[in-house]
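Pasting a structure below so you can have a look.
Certain chains of the assembly are absent from this excerpt, and the rest are unmoved.
Going in written order, the chains are labelled A and B, and every chain counts its residues from 1.
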Amino acid sequence: LTIALLSDFGTRDVFVGVMKGVIAQIAPRARLIDLTHDIPPGDVRTAAFRLWQAGPFMPRGTIFLAVVDPGVGSERAAVAVSTDRFTCVGPDNGLFTYLLAQAGGARAVEIRSDAAQAERGSSTFHGRDIFAPAAARLASGAGLAELGPAVRELKRLAYPRLELLGQVTDPSSVRGEILLSDHFGNLITSIGVLRYTRDALRLEPWIPECPGTRLPLAGLAVRLGSMDIPIVRTYSDVPRGSPLAYVGSTGLLEVGVNGGRAIDLFQTVTGAEVLLRLAKQRG
Amino acid sequence: LTIALLSDFGTRDVFVGVMKGVIAQIAPRARLIDLTHDIPPGDVRTAAFRLWQAGPFMPRGTIFLAVVDPGVGSERAAVAVSTDRFTCVGPDNGLFTYLLAQAGGARAVEIRSDAAQAERGSSTFHGRDIFAPAAARLASGAGLAELGPAVRELKRLAYPRLELLGQVTDPSSVRGEILLSDHFGNLITSIGVLRYTRDALRLEPWIPECPGTRLPLAGLAVRLGSMDIPIVRTYSDVPRGSPLAYVGSTGLLEVGVNGGRAIDLFQTVTGAEVLLRLAKQRG
């Protein structure tokens, strides 16, 4: 069984190694895959999005052990959530909101430490004392119910901004936002796109609020700041140094620069408005 | 068997991957856990502390392969040290001082390369040529004595500063120092604390020089620079932006800032004096 780890612990300290040591003692045969430990400290939303990105590519049955936990030590619960495709273990702060949208049949429990464990445990490193042991117990065969009592409602993050402008049957544009950037300086938008073909672009409902619509391609452009950016297939379809919009590897529209960094060119930040302008608007 | 790796090699080069390749050839079934490879270059003391932090959470029998080695190529010995709980492999420069205090029955040998190996080996990458092969041989069943002759005395680091001020039977305060910071900017002190309860704080002898005493809680505060910092259970017990002192996940007093970074607020450095002031002092 695979345990996929994600945190904001960084790699300078031994936090991650210690969690792996704890897991190795309880579930010595589990396969561990690091998703990332470089989530900006306390940034639950970026973490939730990263989990969403990785979800479809992990083996069936993967246990996602995610710890981005600005509320550690406060009253937020520790939870484990099981679905028909994977299981999540971490703090109940919305971390799994987008990932859980990928699967059905979610059942959640609150992880209860026994008294002895709670006595020994620290108030600041639940990754080591609560989440890693719970994930490891599940990986070695424990049932969800053994971890604690059922939970009715989980905390949820808001979905990213995404709306059709104009008439519903004949929209003029789609308004989204910049979700985050990647290592190459590309800007990832909230606009989900199923496929970009010769003459159309099909919006993909990657989140419940996202419209699923087929749009004629002619004249389509992405507007970010004061710039209109052409939608193309890949970097080399525009000259070096020029911006482009394209369907990224997770099915979201992204803005990049061929041979450069969009985040530097646009000086933009997470949350900035981005418009997908439809053909008519120009006519 | 688990080999836990720690070094100052960083992750930009292929040093760490090459050590793992060497291990895989000798001990293909060993489980590898990276503790960290981001120790500041040559900082043996930070490395020693990180090993101490990880020690209690690694599986019994773990082989700690640690390479922070400012004296590579000079006359310092290569050693392997076996205890009743784990084994250490690395340069004899004090790296294992604090970790070894966690276990009993230490026996040490000097790792001798055979002549052919020494001829092939480099003078600057003992991690690849000496330490990784030795750790892998131990992981695949070799006995300590097969690596080389017994060593009587190991190099040792000094223990961090930690002393009771005032009368022994009635101390007025505890003087320690800032050991290092973590990824979140928290400052970790040398003051060991077993447990912080409603009405008392029990000092924990984490190192031999550390006093083991039960102190009344009333009026306790940590003094760092010119600031008195309240001792609380966790971040959310103080307002956002305020400093707090708390028992960290390894049982040492730490100084943090709720929603912020103590290292930025205090502009302090490793080695700075920190005082745990006891109640009477205020009376």
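Everything below uses one rule, namely that a residue touches a chain if its C-beta (ideal position, glycine included) is under 8 Å from a C-beta of that chain, and two chains touch if they have at least 3 such contacts.
A quick note: this is a predicted structure, and the numbers were derived from the prediction, not measured.
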Homomeric assembly size (copies in this file), of which only 2 appear in place: 3
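As a convention for this text, only the chains that are shown with their structure count from here on.
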Superposition rotation for subunit A onto subunit B, Cα-based, multiple of 5°: 120
Subunit A and subunit B, separation of their C-alpha mean positions in angstrom: 34
Subunit B - residues contacting subunit A, complex: 2, 4, 6, 11, 31, 33-38, 50, 53-54, 57-59, 62, 182-184, 233-237, 246-251, 254, 259
Subunit B-touching residues of subunit A, taken from the complex the two chains share: 8-18, 20-22, 24-25, 28, 41-42, 70-74, 122-125, 128-129
